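Left out: one protein chain. Kept in place: all the others.
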Amino acid sequence: MWFYPYDFLSLYPFYLHQQEEGMNNNQEKITETLSEITELLSCKDSYQGLFHQHKEGEPIPSANELLKIVNLLRSIIFPGYYGKSSICCTTLKYHTGVNLEKVYDLLTKQIYAGICFGSHLNHEIGDEKCQVCGEKEKGNARTICNQFIKKLPYIRQILATDVLAAYNGDPAATSYAEIIACYPAIKAITNYRIAHELYEMGVPLIPRMITEMAHSETGIDIHPAAKIGQAFSIDHGTGVVIGATSIIGKHVTLYQGVTLGALSFPLDNEGNPIKGIERHPILEDNVICYSNSTILGRVTIGQDAIIGGNIWITGDVAPGAKIVQPKANKNL
Amino acid sequence: MWFYPYDFLSLYPFYLHQQEEGMNNNQEKITETLSEITELLSCKDSYQGLFHQHKEGEPIPSANELLKIVNLLRSIIFPGYYGKSSICCTTLKYHTGVNLEKVYDLLTKQIYAGICFGSHLNHEIGDEKCQVCGEKEKGNARTICNQFIKKLPYIRQILATDVLAAYNGDPAATSYAEIIACYPAIKAITNYRIAHELYEMGVPLIPRMITEMAHSETGIDIHPAAKIGQAFSIDHGTGVVIGATSIIGKHVTLYQGVTLGALSFPLDNEGNPIKGIERHPILEDNVICYSNSTILGRVTIGQDAIIGGNIWITGDVAPGAKIVQPKANKNL
Amino acid sequence: MWFYPYDFLSLYPFYLHQQEEGMNNNQEKITETLSEITELLSCKDSYQGLFHQHKEGEPIPSANELLKIVNLLRSIIFPGYYGKSSICCTTLKYHTGVNLEKVYDLLTKQIYAGICFGSHLNHEIGDEKCQVCGEKEKGNARTICNQFIKKLPYIRQILATDVLAAYNGDPAATSYAEIIACYPAIKAITNYRIAHELYEMGVPLIPRMITEMAHSETGIDIHPAAKIGQAFSIDHGTGVVIGATSIIGKHVTLYQGVTLGALSFPLDNEGNPIKGIERHPILEDNVICYSNSTILGRVTIGQDAIIGGNIWITGDVAPGAKIVQPKANKNL
Amino acid sequence: MWFYPYDFLSLYPFYLHQQEEGMNNNQEKITETLSEITELLSCKDSYQGLFHQHKEGEPIPSANELLKIVNLLRSIIFPGYYGKSSICCTTLKYHTGVNLEKVYDLLTKQIYAGICFGSHLNHEIGDEKCQVCGEKEKGNARTICNQFIKKLPYIRQILATDVLAAYNGDPAATSYAEIIACYPAIKAITNYRIAHELYEMGVPLIPRMITEMAHSETGIDIHPAAKIGQAFSIDHGTGVVIGATSIIGKHVTLYQGVTLGALSFPLDNEGNPIKGIERHPILEDNVICYSNSTILGRVTIGQDAIIGGNIWITGDVAPGAKIVQPKANKNL
Amino acid sequence: MWFYPYDFLSLYPFYLHQQEEGMNNNQEKITETLSEITELLSCKDSYQGLFHQHKEGEPIPSANELLKIVNLLRSIIFPGYYGKSSICCTTLKYHTGVNLEKVYDLLTKQIYAGICFGSHLNHEIGDEKCQVCGEKEKGNARTICNQFIKKLPYIRQILATDVLAAYNGDPAATSYAEIIACYPAIKAITNYRIAHELYEMGVPLIPRMITEMAHSETGIDIHPAAKIGQAFSIDHGTGVVIGATSIIGKHVTLYQGVTLGALSFPLDNEGNPIKGIERHPILEDNVICYSNSTILGRVTIGQDAIIGGNIWITGDVAPGAKIVQPKANKNL
Partner (left out) sequence: MWFYPYDFLSLYPFYLHQQEEGMNNNQEKITETLSEITELLSCKDSYQGLFHQHKEGEPIPSANELLKIVNLLRSIIFPGYYGKSSICCTTLKYHTGVNLEKVYDLLTKQIYAGICFGSHLNHEIGDEKCQVCGEKEKGNARTICNQFIKKLPYIRQILATDVLAAYNGDPAATSYAEIIACYPAIKAITNYRIAHELYEMGVPLIPRMITEMAHSETGIDIHPAAKIGQAFSIDHGTGVVIGATSIIGKHVTLYQGVTLGALSFPLDNEGNPIKGIERHPILEDNVICYSNSTILGRVTIGQDAIIGGNIWITGDVAPGAKIVQPKANKNL
């Protein structure tokens, strides 16, 4: 069932040879090694499938640029929290205008980079893309970015409900401000809500890179394709996973380590997993999942249900149900 | 029970309008969008509750500055590990002196920023703070920072016991040095012990920002208000959560994914959670909690108890008890 | 059984004194505090065991330098993904040559730093190392680095199988490119495979620092000493722990939060844990472990076995077995 | 007449001693030297007159900050030339608003730093400044900065005449744009016009630092106290010196290496130069000075006069006069 | 004869008003000033002729980018001197290849930026450039950059003759290496030779920016249009000016402060200087000019002539002549 394109052990007699001789060969010149290994690593057999060649003049999807974009968006949405400058009512408009323009410039390039990246996958390496296609893709990137910027007021509003939900759900929170400034979940949800809008407009790769940035920063992994209602809160959050086809209602709360995943997936005739099937849970309004619980497959957790911690769930849960782990044993 | 201040869907007819027309509107000028959205995002209705206006001349709590401060403190506490320069016995004093002075300068500003941040929450936006109050708050920040610096020898000593505990508890550790240089738990506990002292002196916001920095770096989330005894160790650590009112004795060991959390919390008459109630577990001396176990509520885990992994505990555990998950089933 | 070298509370009467007087002492000069605390922190009793003195002229193991090295290696192994420049077939060789040379320069220094760090642990602080030893260690560092570079083609090939496994295992993955560009597991496994080769050649400290960098970035903690076969995949990954003596076969898949840990370990006559004992699980080919399951001790999970989520396993599992958590209770 | 406060040769017997023994002392420990020299350099006799102690909480005049300020002002005055972002008519206002606010924040601090610096000179080191004075000085800095910002439209207009003069005076100039983007004289004159306004409002030190920045960048040294009319141009400019009490009319052109200096200056009773006397030339409207000519003393160069290159002038020149160097000799 | 487009004093009654009221107005709000001045500086009358609007998607000529390009070219031409990495014969080719590719990428953008900048000057602000023109200009930029790279071997060779000339002409020079590493003239001549090739290929603005960078760094101002033969040397160099239509033969030596300038220039019917006329000196082979001498107008300094320092020359000098300043007077 498993298939690999090359048997790498037989491909590198040179490497095996080294293994035998070990470290004795002390005097060997490093410059020889550098030339030899440079040749090996530059031959086509070696880099096949691992080399991303981008066309001249096309931008590369860049984590650094996306980080700048996300920080600009955070400072637009939550003014005074993330930007460096001091802002007051009078000057807020200037800052918003400048930052929006920067977002437009940077994000248009990244969307275009994502489109190029996506279209490469359907071409042979080295194909020339006709100039007309290139210009059309650039135009699309500009249109998408324009549309995205129009959604910012909406994104701000739904994030306001998430902030409020976090405040209401955590007795340790002393103010909205503390939540916006400190809570990792707000960062992760902000990245998700931005990425989701881009995903919905069909931008390849970029949405996933944006949610992975939050994953790395907070340990919260939300797929940009997931659908999540307003007033969503995650407490602590490390280890939370929300799969691509998950659907989450309003006022849902997750604790750290909760997984909304897929249990198994059907294979096609060639034994490969069929892509795009709905395979993650549906959580209806007001559901609470305690820490480290795992919910797998296209199951439905009914409205107001409470899932205790450390549980493994692969079936539906009725609305209003409260389920917990069976009692632990008392000897190791 | 849930209440949101605005119905955001009705507020943005403009947005809905866009949704209908879709992406066809290709020629639209981006500059028009920028102006329009800048106006929308700068109107008071839109940013209410999400805008932090700080007063002229007041510093802003800054994650970058706190990162510098924490790195300076790490290099003072563990000389030769974190600082760039080579240090020997003779010159240690010079480096310590310079670094302490930098800590004083930077931390005083951040403490003052935290105090200002805290006091804003009790004022209307736009209130003028009298100059006398400002000077008094600055004086407080200096006093607190002075007191904090006096606690550094103590902080170093208790961290020494944590390093020793990590060494004794991990057969893979080859030296104290490896633990100080590599183990994420030491970073998280260092940040916690620093933040806890600041928390005890009443500094708002800053302690939480310091522990969240460690949370992001290590996946270990310790609330600065928690009380933790000497010789505390956490192995691997990703996903550990220690809530605000937890109390942990001496020589306690936690593994990755352990949660000391709150189960549920009483609401006040208006349906909001009552803040400040003791709602997290007490772990007595020498307790060990294996990975991914979840302990919720004001329960007591008695001295020398051992909690197996992946367990959900919501009641007291007797001293010396060893409890594990019930046996797993053999079919999926 | 527990032993601490100093009773820190008695050592700091100064500190206790402060506690009593509290914050009243408003006028105290900060410069006095700075001098006093500088003295205290520079005295030998205070920093014993926490101070790393390196010898003049020796490099220090540096997380920054290792980050540069890992990024260079990533851009050599996956050209066009991580490097900034645009690369095509024609110029790939130039870039590979320059990057390999940089790796050699930087990594030789870090290997030498690791060797110095390791050898310090067996000496009294202040010992002079004879110049002959120093030159011999430098030579060893050069030889090891030379050998390491020769293994790069092999490392690339085995990583190619890991990428393919991730693609085959995740219906949400749209291309190899997306996996290489976004998936945190590939970053963690790349760091592990690099670190493992250095570990096998006996380099102290550096391999652990490299895997801890990935731990911090991805929440995946793989000990460099673990042995892991080809086509290894981790999905999402936050909270995964793979202990030092783990052995993992081919085509194994782990989900987030899976622990391959040690249950307990024998003590020597002085009550200290015996180091170096095989104490982590063996996973045979094609095993799948779902999220948050904990497998502890030198147990064997047989070929093709499937471990459900949130399970605590401390015994062997037969080949082909599928085990899940017992059914949850329905009331809280 | 010359008086030095200490005979430094006798003060350092230690140093002389070293000179005698020379470099033979090969084994000497560097750490001893470091301690010894640190002591010597930290004793009051050694640093007297060379040590600038600033008070706690006061900003320091900073070349880096002034550089940022000057770049911001250049990008406000000549939009689209110096700033990084792309600016169009629609967004110009946002950028101007944000940049003006930054200028206000940064420049207020530097003006306050200059005032503190100036007031130190009249105090003994270590004097406590009363808090009331401090607040008053801060208020002054804010008022001055406010006034300065109001002068920016005027500064832009007079610089427009300077750009036009440069264009009209240089056949090699192809556009205004080339002059603004490339010509060093425009940079030097911009810095001068900014610094002159600050000088006129009584700010100490800062104006001089701003003109010295241009001096270093362009080789053109204009004292901020000089008075210079509109449509002023300098070609090439390296080596131009314009003294503090110079007065320059409209439409004056200087070439590289021209000095408007002081010849000699009267001494007071104690043999020190009397400060503040008018001692530099007056150039009336439309004067041209060719390269490397030196004009010294309070002389007047009449309207429309042309001064040839490499001349030394210490007397008045009549309006309309043209003077050149006497004919050169033909043998070396 | 002089004409200015606006009488700026009458345009700003607001400013004059301020002047009268002076600094008394202490309480004025800075935010009002910011709004007011932002409005004034954003109105069209104010920025006319001083605002560079570039079209969307076009790069801006950037001093930072040109600095990177010049540093890359220096490290290609003089390998091992300017680049950071250690280079040996074996790896020289890799470094050269990578650096040439970077030069191509960066310089193509800057050449295109220069072309756009040049073409703007012939359009009204706001004109739309047709996409076809844009693509044609980009193609031109690529072609020019390709041609420029082909000239690099030639540029290296002629610079080799300049290095040799500097070595032969300066008794203080101890090696070629010292000259390449330290002598400012080599930096200025390198920039000139690079800029001259770009100038010859018709690139607007960029060549001048490159020579101005050297002007700022070294005080040597060579116009990129000047023609200069091989084995050219400048000693010390501060204040040297070489005008646009100068022609310099082989083996010519200039000392610091030498000007090759224009004396005066004919005006057209409207009183503006006629552009493009040959107005700078011709220096034949082997001429030496000592420090601070000024040679003006289209005069010819014959082969082997020696010009003494501080002389003003406005006529031809015969081949082989030696001319010096007349004897100085002995009283001030």
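To keep things simple, chains are lettered A, B, C, D and E as they appear, and every chain counts its residues starting from 1.
Here, contacts are C-beta pairs under 8 Å (C-beta built on N, C-alpha and C of every residue); 3 or more make two chains touch, one makes a residue touch a chain.
Just so it is clear, the structure is predicted and the values come from calculations on it, not from any experiment.
Considering the complete complex, the chain that is not shown touches B, C, D, E. Contact with the undisplayed chain is limited, among E:P59, E:G219 or E:G243, to E:G219.
When the omitted chain is restored, the residue from E:A63, E:L152 or E:V299 that touches it is E:L152. When the missing chain is restored to the complex, the residue among E:C116, E:I144 or E:I295 that touches it is E:I144. Panel shows subunit E; residues 76-81, 84, 86-89, 92-93, 96-97, 100-101, 104, 139, 142-147, 149-154, 156-161, 163-165, 168-172, 174-178, 180-184, 201, 217-219, 230-231, 236, 238-239, 251, 255-257, 290-292, 308-311, 324-332 of it touch the chain omitted from the view.
Counting the whole complex, the residues of subunit C in touch with the unshown chain are 31, 34-35, 38, 88, 90-91, 94, 131, 135.
Subunit D meets the missing chain through residues 2, 4-6, 8, 11-12, 14-15, 18, 23, 25-26, 28, 30, 33-42, 44, 46-47, 49-54, 56, 60-61, 117, 120-121, 126, 204-205, 208-209, 212, 215-216, 219, 221, 223, 225, 238-239, 241, 243-244, 257, 259, 261-262, 265, 272-277, 279, 292-294, 296, 306, 308, 310-314, 321-326.
Heads up, the rule we're going with is that only the chains that are shown with their structure count from here on.
Considering every other chain in turn, the ones in contact with both subunit C and subunit D prove to be A, B, E.
The distance from the centre of subunit D to the centre of subunit E, with each centre set as the mean of the Cα atoms, comes to 24 Å.
Look at where the CA atoms of subunit A average out and do the same for subunit D: the two points lie 53 Å apart.
Within subunit E, the positions touching two or more other chains are listed as 34-35, 38, 91, 94.
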